[in-house]
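In this view, the complex is presented without one of its protein chains, the others remaining in place.
We call the chains A, B, C, D, E, F and G, going by the order they appear; numbering starts again at 1 in every chain.
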Amino acid sequence: MAKELWKGNEAIAEAALRAGVEAYFGYPITPQTELLEYMAREMPKYPGRVFLQAESELAAVNMVYGAACGGVRTMSSSSSPGISLMSEGLSYIAGTELPAVLVDIMRGGPGLGNIQPSQSDYFQMTKSLGHGDYHALVLAPSTVQEAVDLTYESFELAEKYRTVVVILADGAIGQMMEPVELPPWRETLTEAQRPDWALRGAKGRPHRTLTSLNLTPEGLEQTNLRLQARLATVQRNEVRWEEEMTEDAELLLVAFGTMGRICKTALRAARRKGQKVGLLRPISLWPFPEQRLYELAGKTQHILVVEMNAGQMLLDVQAAVQGRAPIDFYGRMGGMIPLPDEINEQIDRLMAPPISQPELNQSGNGYHRHAAAAAVASRA
Amino acid sequence: MAKELWKGNEAIAEAALRAGVEAYFGYPITPQTELLEYMAREMPKYPGRVFLQAESELAAVNMVYGAACGGVRTMSSSSSPGISLMSEGLSYIAGTELPAVLVDIMRGGPGLGNIQPSQSDYFQMTKSLGHGDYHALVLAPSTVQEAVDLTYESFELAEKYRTVVVILADGAIGQMMEPVELPPWRETLTEAQRPDWALRGAKGRPHRTLTSLNLTPEGLEQTNLRLQARLATVQRNEVRWEEEMTEDAELLLVAFGTMGRICKTALRAARRKGQKVGLLRPISLWPFPEQRLYELAGKTQHILVVEMNAGQMLLDVQAAVQGRAPIDFYGRMGGMIPLPDEINEQIDRLMAPPISQPELNQSGNGYHRHAAAAAVASRA
Amino acid sequence: MHEEIIISGFGGQGALFAGQLLAYAGMDSGKHVTWIPSYGPEMRGGTAHCTVVISDEPIGSPMVRNPSAVIALNLPSLDKYEGLVKPGGVLVYNSSLIERTVARDDIRVTPAPANAISMEETAPLLEGKPGDARLANVVMLGALVQATGMLPLEAIEAALAAHLPQRHRRWLGPNGHALRRGASIAEAVAL
Amino acid sequence: MHEEIIISGFGGQGALFAGQLLAYAGMDSGKHVTWIPSYGPEMRGGTAHCTVVISDEPIGSPMVRNPSAVIALNLPSLDKYEGLVKPGGVLVYNSSLIERTVARDDIRVTPAPANAISMEETAPLLEGKPGDARLANVVMLGALVQATGMLPLEAIEAALAAHLPQRHRRWLGPNGHALRRGASIAEAVAL
Amino acid sequence: MTSIELAGYDVVYRRPEALVNTTTHYCPGCTHGLIHRLIAEVIDELGIGDRSILVAPVGCAVFAYNYFNVDGCEAPHGRAPAMATGLKRSQPDKIVFTYQGDGDLAAIGTNEIIHAAGRGENLTVIFVNNATYGMTGGQMAPTTLSGQVTTSSPYGRDVELVGAPMRVSELISTIPGATYVVRRSVHNVANINKTKAAIKTAFQVQMQGLGLSLVEVLSTCPTNWHMTPANALQWIEDAMIPVFPLGDYRIADAVVPLTKRTRGGQ
Amino acid sequence: MTSIELAGYDVVYRRPEALVNTTTHYCPGCTHGLIHRLIAEVIDELGIGDRSILVAPVGCAVFAYNYFNVDGCEAPHGRAPAMATGLKRSQPDKIVFTYQGDGDLAAIGTNEIIHAAGRGENLTVIFVNNATYGMTGGQMAPTTLSGQVTTSSPYGRDVELVGAPMRVSELISTIPGATYVVRRSVHNVANINKTKAAIKTAFQVQMQGLGLSLVEVLSTCPTNWHMTPANALQWIEDAMIPVFPLGDYRIADAVVPLTKRTRGGQ
Amino acid sequence: MARGTIVVDTNRCKGCELCTTVCPQQVLEMANSYNTRGYRPVLLVDPEGKCTGCTICAVICPDAVLTVYRLPAIAKAQRAPAAMALAA
Partner (left out) sequence: MARGTIVVDTNRCKGCELCTTVCPQQVLEMANSYNTRGYRPVLLVDPEGKCTGCTICAVICPDAVLTVYRLPAIAKAQRAPAAMALAA
């Protein structure tokens, strides 16, 4: 199939359609709105599929919850503030062990912030999409093609693990155009293919119940153990990452999504200068590629985490690296994006020993801090 | 002042009153409701103070936001699902750099879960109270007295750092009674004492604006840098923890809140058996006592993290320890509480080398996993 | 000293209040105390129990699996806690409602006909009506305090005087009687 | 090859569409391409610009600080990007709207009277009315493509034929003319 | 069903099939159970048990899904109409109904019910107004009466401070998409029967795809009202009905024939 | 003020003091700016600029706090009435008003406005109904007209699928705590003047502590309606007013004297 | 043989007494003993066979505890209006 030029938001919507999404519920918010608008245009063309603009993100996530109870392929999309409003509903979906897909096209925060690209929902998405013990499977594309592929796959993953799958991208990926090869059309489920827990009317079988409530601690503990066991399987099976030139890397860049691809440009520039730089780009943010990072940390001299935020994935990196290599962080916030030249400046700085860096050092534009190992010990 | 026996929820409310809280907004939810009910009874006794039952947690947090804009001492309280509904509003409060106090009396999750004590909001509270780059100052009392003292202090901290301060306790602390010495009454602010950013009417001065919006990435980056700088100060000044018998500890327990005090009982039993066990009980969960833990990790053989959840503080422990000691985790979920005998069992297990433990090992009641160092390397 | 007491019964039998009395008495005697209620899955009714810890030391766990003393106000409570009392501990049960005996011989067991005593003590104030079981909890508490010796009986009496809600004031005398009668039963058993 | 192009102008001058044409043409010529729009703080109106990267290699950063080629459709765009063009790069500016000249001598500069050419090319289809500036973006694109040689002009023509929205179909011819005229200006400059 | 046969007698009343053969967790005399039974009877009579889906609320009726022999799920507090929308839009052949308390529907969830009504969702809403938050121990609800003492209005609801009781049927009936909006009560046998008829009509409105139907039912909370069950029924009549008048608040033209039919069919 | 004096002439109209001396970000011809000006004139006339606090919405008017010479803040999308409640309850001597669009008030924030009205909060709400989500690029709002094409109803709003346009004044006027609820328009000079009078009354209702006052103003969005500003005004008259009739939806008894006084005072 | 009778699902009765307040024949009383859930259940005390099988008790019972029986012939002739909807 020939490549076509697609805008990220619309490509994700088209990929979901091809994956057989049957019900989309959402609410407009920049820089995600084209996704909703695409669904508004396209969904009505397919009989039996549903597009509905909800009155709010709170309603949208609960419409998804309802549709998911029926064993229907369903999704929503939003951007940072809208996602916050979904956290209660997402926690219910997790507690009820239902599949659902959510797209977050992140913008600058906190609060209303602005509509520029950002990665400041990393914590919200990977750590606590609401209250309670659970994680969503979080996938972070760095190109429009990858956004399409991951979205397409996300529905299967959601159904396989009865979990929420998040496509976590930033406004840059939502807004940019790139050549894309679209996946084939998938049929929607027939009645017979519906999962055996789905609420479809108690015809010829006992009635079914879907709930996240269990008043006995023993009972709720069982739910949680089931959930944790499933998440452990996800951690075994679904860790994804990309590596570039890590074999001989003396400095390892770690970055995801848009930041991951920007780091590639910096990496190439560094290599041209003879600097041995490598890149680990986590694709699954949860589960995080901690094992691989642990291994690489043992082989490199230094780690530089680059994010479009104040250092969120950084914590996962610190936990995975376990002191095997010093870690530095460079990030920008509020919709500012570290560009290759800034990253190369950081690389130059770090590759010119000896390193000695105050904890919070705001020089020039960016926000960098030395985050681990020796530095922690030397703090007041 | 003589000690009185107080129920946690009511003691927290009384402490807030004595700290001069002027406006309380909340919505009923178990196991926090007595706090709201106490406010309903007591607030009307003090002229000029406000109690209002909101139509929802969403409304409550935004009423707090409004009152906070006026430079008024204000607070809300809730429990896990209600807190999820507040995340957008809390992110706005943070983005607007306003002080506010929030009490979370955690219950079992995810979803509706149940009303039993739990610590499963750790991630939500310490990592991402909504979207965007910010942290609340999170304080975790382990006794009713400590809940009183921290609540009393929380208003000053909130005002000093223009931040949200969270009192994070579980249903056990909310429901239990303990002897308490109450702090003295503090006057509410006079008009002249109101902060210079407060919205009080533009009388004889230019009009003021409070907003979290900044459409330019450069501008929003400045807001974020200001926020991060303030958070860095908090990290320098406000780290709190308690230690017990850490000097010679070969096994270091790390636990917070109710779990922290329960661990003390286990610790004493272990010491009676001659086991060299110590305890680090983080009181400020954000900022986390990483520096102290890093130091202690260098002196101990083994770390055991115990939580009433699936292992959330565990991640902060891993990040702080940096591989200096192996870390094990023991937790229970859904309102189950690890009791001293279970903890002592874990201690016995870990203190009988050699340790060899599968990653997810659900034997008996509890949920334990071996979480770091060697184990990570040996994972598939 | 370090005592861990569980008091358990039907909702309405006053288990939680008896526990609070104990906690007040402990506090006023200069001890560290905790009182924590426990909710069953029932939304209303069902069983209610509380755990009280009284100690010379600051209290770690306010929850206990193996209490040093138990008051069982009804049969389900006895069934649940009989096996959990620490060896050497004390078990007081309401023999008015519980007909079976207790098998364990490594603990001290005190049956107390608490409902019967309460009926006798309450009847005078109920104007001709037969007495009721409202003081059963205090009878049991008297027996427990006496059996364990954890606190002087006077401490409980003082707590009663200080904390009996205003609207129940006229029941103070009968409460005192009930407490002493409970204590004397335990004394008899101990002899 | 690896080209990083920024096209910038007032909202409505067609900077974003010109960038898309370039991206389409690049893609259809077998290159890797990215196109990314950039929002100013203005909610409506204001300036609009986009960044296009065309490369033989998979593209890392779709954003650039120092483009290898710039189209400035108005003065604010020239002011902003003049200093950012990479040494050796190309700068095409709309001399119909910009009166000043460009100082840098380490880049190749092509002034193109794009509005004027557009007026001429559009007039015939506007039934008596004077022409308008709607084709200025394509004139500039022609000049840029010619000046850099990054792609054959035919690729842009094909992209135009494939992607001009249906409702603007009748403008295909004039667009082609405008493109060629832009190219010939660059050719002249290069000579 | 489990009811015994008695020789010589006809069974003239027995537990409906759609009601699960179990004991509810409701307090003695609480009319939540009664309203459940009426719904179950209607489901039996309409023969829709095998294609109905219940969305339970957060409130005392949180376990409602355990009591009906139909598929059921549990919404976050107040969000039942949104969940029901998701279910119904993706399974239009099903009969989807919510069962919601006054805290659930008239406080935290007002937005969801208003917009479900606004969109004319084909849903049936049973709205149980007991003037308090039963489940959390009797706090003030938007429907709490003026002067009523609750645990969060310990000095009585002060209308000056917190406004007058919220009248949900009046509010929803202004929305065209809500085609059947009535208020009923279960404080005596005659009204119980009228309530059942209204519930039946409400389901029929959905079966015919006519839009959102809502039956507000005045219900007791003996526990938090601190009354005997019988006194609680009396309180509905004496105190609640004057504030929440029974009646038909909206019967859209298309629905009128249904109300006639239901009455005729009794 | 900055307006120049002209020798021999009186100034009969000048920019109000309460309007900041700056250019707004609104599109040319957008009546958001006009409504701002009317509010500023009223604030000047009532002399309340030094004790007013504005709660701005999320919507095109998100920067409203930059345009008024009064203290101001910015609420999360839809939550302005809750924020205003927090402000007013803790500073009852202040005049607190919200300025909200139809997405903000009539979609995501319906719950907050209904319950602020329910509690009878002493707030003034300026509700700008332009039948679309202006800020996010013209999606369907609850107030979008039947058949109206928007970016999220590309085939025209289908009332069968998503219900009829939401009539906010009609809805809110059923709530006793909302004592002054009127709908006005700014499509011509006469109606602009009526709108201003209503805004003045609305503020006076708050100054007298009479409860929640809400002025719904039909407003244009030339950009997303794809019309010239003049045609947009015409479209209000031709298309919007028939669906959203202008008029007084609730004037509580206590408020009646105020409306008389305002009229007389002109 | 009485015209009607009822069967009480005793262990499901919560002793709320509502049925006793509405029975037109006053043939319902609360037991003095307790059922397995700790409630005093209702009893049919109808030595004179006064129960008409009118179903009123069952209509008001919040817990669907009661089954009502009626002799066939009489039942048809004397159906109380209140019970009609329920008998449908």
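Everything that follows uses one rule, which is that a residue touches a chain if its C-beta (ideal position, glycine included) is under 8 Å from a C-beta of that chain, and two chains touch if they have at least 3 such contacts.
Every value quoted in this text rests on a predicted model; they were computed, and no experiment measured them.
Taking the complete complex into account, F:Thr24 is the one of F:Thr24, F:Ser152, F:Gln206 or F:Asn224 that touches the chain left out. Looking at F:Ser146, F:Asn193 or F:Gln208, the residue that reaches the missing chain in the full complex is F:Asn193. Across the interface with the omitted chain, chain F contributes residues 3-4, 6, 8-16, 19, 23-24, 26-34, 37, 41, 45, 188-190, 192-193, 196-197, 222, 228-230, 233, 265-266.
Everything that follows uses one rule, which is that only the chains that are shown with their structure count from here on.
Distance between chain F and chain G, defined via averaged C-alpha coordinates, is recorded as 60 Å. Chain F has residues 62, 74, 76, 107-108, 110-111, 115, 118-119, 142, 162 in contact with two or more other chains. The set of chain B residues that touch two or more partner chains comprises 52, 55-56, 58, 81, 88, 92, 96, 111-112, 115-116, 211-213, 215-216.
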